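For this view, one protein chain was removed and the others were kept in their places.
Showing subunit A:
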Amino acid sequence: MSSDYEYDDDDYYDDEDMIDGTQDDDEISDDDMDIADDIKSAAKGKLKSYEVDYDSLSQSEVEKHIRDDTEHICGILGVDLSTAQLLLRHLKWNKERLIEAYMDNPSKVLVDAGVALTESHSQPQAAPIRTQSSSSSGSNSRRPTRSSSKLIPSRSSRSSPTSPTTSYSIPKPLKASKSIQHFLCPICFDDDPALRTLSLDCEHTYCSGCWTAYVVSKVRDEGEHCIRCMEEKCQLVAPDNFIQSILVPEPGAPVGDPTEEAENAKVWARFQELLIRYFVSCNRDLKFCPYPSCTNTVSCPSASSKLSLTSVVPIVSCGARGIGGQDEQLSQSQGRLGALQGKEHKFCFGCPIEADHRPVICAVAKMWMKKCRDDSETANWIKSNTKECTNCQSTIEKNGGCNHMTCKKCKHEFCWVCMGPWSEHGTQWYSCNRYDEKAGQEARDSQSRSRASLERYLHYYNRWANHEQSAKLSLDLYAKTEKKMEEMQITSALTWIEVQFMKKAVEELDKCRQTLKWTYAMAYYLAKGNEKELFEDNQRDLEQAVEQLSELIESPIEPENIPTLRQQVTNKTVYVAKRNEIVLEDTANGFLDGRWKWNASVDGFDDPDPSLIAF
């Protein structure tokens, strides 16, 4: 059971690169796929060009992989389980490198991993017997397992009769150093004869209270899973069963303080989570779900190399929904989240963005996010929720997701984003989404070059930010609408099923606005030319459809107009979904064909032709 899957160890990262997700290799070898083959769930439907193949693993599934790897190492190296665990963690779960290093020099690996003591280690005075026997065995004959220490007379034989706290035993590889006469804990200075004391193989002995406080502090405050002996410069690492014996009371142990035991149980769970996170971080085919209090992992070998990220946008989902148990009770002000509840845990496998940034690839999304951060000052004014009517200058507040604004005072209809008259937005020739490069060109000739560059950025940023804001406002509006629909279920003959069309429409809108948002990041960096124009045509078609649907769901709802509205909304929702599909699919195909050219240098692509570089 231990060797039915295998990591490709050659491609493991040896350095810290993998921690932040930057990966330097350029190829995915076929061997990399082995883990995915092994855990692949039942046959999936055919993937669209903008989708990646991935699987989600629960915490216990990852634990099983960890167990299998560990047992595999136990079998090969002939070491016990806790030794194998510490060795694997020390070598970042790279089994092949571990085996190689171990075959080369077992004692060095054991010492480096904190499993064994160095030969020069000076024993504390409390353990004179041990020093003798281990020095007589010599360095090469020493059996490289933790159990080697069992060859040495254990102190339990001599102290158990006098110890008042030996009513239960501790797992084998550790030692319960029983209360020696006049034991004084060197950390808390407690010398109560009833103290329970513990030590690792180094025999550095402390009271169990200090051990607990130390482990809790390391795990909870530092998020550390590698916990060394408390002695200064002692490199021994506490094995898992030692940690467990400290945090989890053993059967038959005297009952302790219930709050403390509950807290310790939490710390033990956190420790196990840290171990899983570490395993996941060591394997570039895996990524831990970034959603709060979620413990699932996603496996996506097809996005594990840097090269693959120039052609795919690996948006994955861990399989879970919602936002964690304890967040269930949402305050009134978070009503918007109500509509988001049950939303799946979508994130990007290739970069730290915790959202669906399709259709744009990670490198460009990252450039855009950085640009937005750097320019946030200048772009701040856009976030304002109010604008003036271009006709009568009265203040207009945006309160829905729709961009079709009508001035309450003068009835002037205009577009919220470009402030142009709305009458022109339905027609083919009007493009609210397209930045007029020509105007920019003229401005460039004059001395206002930097102003033109800012305006170009603001054109895209404005639309990017607007879709984000509109999506939120639509959700707010939906929360209100949903309430109204619930009331109508009571006052009219409508059934629950019949009022679901609104929910579907809002969900689709949210998805499409997400796509639209990122199309503006993409368009900002696309080199001008035919390809960009086609991209912007698709973008415009989706945007128009989205705005129409947005407007529809904001129309007043009365029981008598529901059947018509439902028909209209349902049709529009289907159409919008189709337009979204077109944008995603065409962009993804463009990446696969190498069709997209940039106006700035993008990681993994050739530098742009100088004539295409944006000012």
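The rule we apply is simple: a contact is a pair of C-beta atoms (placed from the backbone, for glycine too) under 8 Å apart; a residue touches a chain by one contact, two chains touch by 3 or more; residues count from 1.
Criterion: contacts and distances are computed from a predicted model.
Of "General transcription and DNA repair factor IIH", "Ubiquitin-conjugating enzyme E2 1", "Translation machinery-associated protein 20" or "Trm112p-domain-containing protein", only "Ubiquitin-conjugating enzyme E2 1" is the UniProt protein name of the chain excluded from the display.
Contact with the undisplayed chain is limited, among A:E231, A:D285 or A:D510, to A:E231. Between the chain not shown and the residues A:I187, A:C418, A:A527 or A:L612, the one that touches is A:I187. Here one chain is not drawn; of A:L81, A:V111 or A:A213, the residue touching it is A:A213. Of the residues in subunit A, those that touch the hidden partner chain are 186-190, 206, 209-210, 213-214, 216-218, 221, 230-234.
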